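So, chain A:
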Amino acid sequence: MGLFNYWTVIVLMMVGFYTVIARNNLIKTMIGLGIFQVSVFMLYISMGKIADGTAPIRVQPSAGHEAIYSNPLPHVLILTAIVVGVATTALGLALIIRIREAYGSIEEDEILEMDRNS
Partner candidate 1 sequence: MILLSLLVATAVAIILLRDLFAAVMLSGIFSLLSAGLFVVMDAVDVAFTEAAVGAGIATVLMLGTLTQTSTRERPAPRLDWSALVVVVLTGTALVIGTLDMPAYGDPTAPIHQHVAPAYIAQNVGKQSGRSETDDDDFQGHVPNMVTAILASYRGYDTLGELAVIFTAGVGVMLLLSGLPPTAGDTPETNPAESEAGVDA
Partner candidate 2 sequence: MSPECLIVAAVLLPLISAALVVACHQRPNLRETVTLVSGGLLLAIVGRLTGSVDARPAINLVDVIPGSIDQAAIAIGFHAEPLGLLFALVASGLWIATSVYSIGYMRSHGEQHQTRFFCCFAVAIGAVMGIAFARNLLTLFLFYEVLTLSTYPLVTHHGSEAAKRAGRTYLGILMGTSIVGLLLAILWTWQLAGTLEFKAGGILDGHVDPLTAGLLLALFAFGTGKAALMPLHRWLPAAMVAPTPVSALLHAVAVVKAGVFTILKVGVYIFGIDLLGRGGSSVWLMYVAAATLLSASLVALTRDNLKERLAYSTISQLAYIVLGMSLATKSSVIGGGMHIVMHACGKITLFFCAGAILVGAHKTRVSQLDGLGRKMPWTFAAFTIAALSVIGLPPMGGCWSKWLLALGTVEMGQWPLLAVLMISSLLNVAYLMPIPLRAFFREPPETDDESPGTGEAPLACVIPLCLTAAGCVVLFFCADPIYQFLSSITWK
């Protein structure tokens, strides 16, 4: 696989990133943010992978053969990061609901237009 795996992850990341900065719709922005973050998680997990390794859960040793475990630390970090990501999403969505209440729109340019006029 070489570096191909990383490159695909990067492409995903950039698709997410583009959605975040280019989209006008607030919900779409949040979806983009999600894609962006999940792709970063993939980057982490990819680097923890060892070819022919197994998941880092202890297996009963078979005679003469020692299991190769993938690196557990990235998994630990990403478990934390996933939760952080969802927390951010939840907060963002709550804000969107409030914005919708206050402005009646979830399109960023419309909202900014209203602010300029008021």
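Here, a contact is a pair of C-beta atoms (placed from the backbone, for glycine too) under 8 Å apart; a residue touches a chain by one contact, two chains touch by 3 or more; residues count from 1.
Candidates were picked such that all candidates are chains of the complex that A comes from, given by their letters.
In this text, all values refer to a predicted model and were calculated from it rather than measured experimentally.
Only one of 1 or 2 makes contact with chain A in this complex, and that is candidate 1. Those residues of chain A lying in contact with candidate 1 across their complex are 1-19, 21-25, 27-28, 30-32, 34-35, 38, 41-42, 45-58, 61, 66-80, 82-91, 93-98, 100-104, 106-107, 109-110, 114.
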